[in-house]
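Missing here: one protein chain of the complex. Every other protein chain is in place.
And then chain A:
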């Protein structure tokens, strides 16, 4: 491997790197670490090594500095923090306000402006709402073709805005829309994009965005930078960042952008939108979630989870195992590949607590775990744990809440 090397004099043969490698790509030969060809250059070993004996480097980094990379842009021309103000059916979705809160923090650290990017049709009043919630400027593109997210139109309009106004940082909510739109924009303008961030900060010395996100099913966290490309783009996980307080007296500027669109540029056509009929599916907005896991044994037993959720006025969640088994549709799934939730109360019934589940619910204020296995990892994050048979405990809890009322 050209980009990774072990400095033999520094390697003590301690094998920490071997243990840290998720790809089995390091072996010990004569008590020295040797990197195999299947190395993915993920950097876990560099971090694990106590002797700084492993280095990852880019050969082009130096040649770029020496002026070879003539295609490099003038990075200093890029200023300000942008957030994508996602709207659905004319209503701004909650993650937008979280992005404004976080964007405000980053803009202050950089001493630059915070702008919201709004695309849609007939959105009177929305720009001023975005200003009240933290934006200094709103770039507003209004066109009937933008009323509903369509990838080709949204990409074109935003790419045009980026080339004209040159933001330094661009944040997008990690929703189904954001995660489809952001990679398309990033690939078109050939910039870096970090997915589903849960932490953002500024390296104030280098003035670059530090983007932290879970990887490997939440088993590790990685901090990622995009030092040589602008804008620095990230999608941000909903329900993680804090909103900033709304101030109706805040001043800001609305810049009307004229989108250059024609219906002939359409690659896709949305024929219809079907609402999910079940009313309790919006897990990310729920204050109380009752979740069921493999311990339920079969699909029918989700009824006891539904009954408790109903008494509490909460939503029904599910572990990955139950979704995989086909016991419940995937939009109930909580976890790394499902939804990230942060309710006031999360009740986990018969869920053992694999890491990929824990990362999706550990921001809940209070967690109750009911499981028959006293060693289940879910108890490590539970505020209150009950070791017992869920088929006895859960119906009993439902019954008592029904008889005595939920509130005291």
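Everything below uses one rule, namely that contacts are C-beta pairs under 8 Å (C-beta built on N, C-alpha and C of every residue); 3 or more make two chains touch, one makes a residue touch a chain; residues count from 1.
Going forward, contacts and distances are computed from a predicted model.
Enquirer: Since a chain is absent, check the UniProt entry for it and pick the matching name: "Electron transfer flavoprotein subunit beta", "Tripartite tricarboxylate transporter substrate binding protein", "L-cystine transport system permease protein" or "Thiol oxidoreductase".
Expert: So, among "Electron transfer flavoprotein subunit beta", "Tripartite tricarboxylate transporter substrate binding protein", "L-cystine transport system permease protein" or "Thiol oxidoreductase", the name matching the hidden chain's UniProt entry is "Electron transfer flavoprotein subunit beta".
Enquirer: Of A:7, A:39, A:109 or A:244, which sits in contact with the chain we cannot see?
Expert: Of these options, the touching residue for the absent chain is A:39.
Enquirer: Which of these, A:5, A:31, A:50 or A:258, touches the one chain of the complex that we don't see?
Expert: The missing chain is touched by A:50.
Enquirer: In terms of residues, what is the contact footprint of the unshown chain on chain A?
Expert: Residues of chain A in contact with the hidden chain: 1-3, 16, 19-24, 37-44, 46-48, 50, 56, 58-60, 151-152, 155, 175-177, 179-184, 186-188, 190-196, 210, 214-229, 267-276, 281-282, 284, 312, 320, 323-324, 326, 329-331, 336-337, 344-345, 352, 354-356, 358-359, 362, 365-368, 374, 377, 379-389, 392-393, 396-397, 400-401, 404, 406-408.
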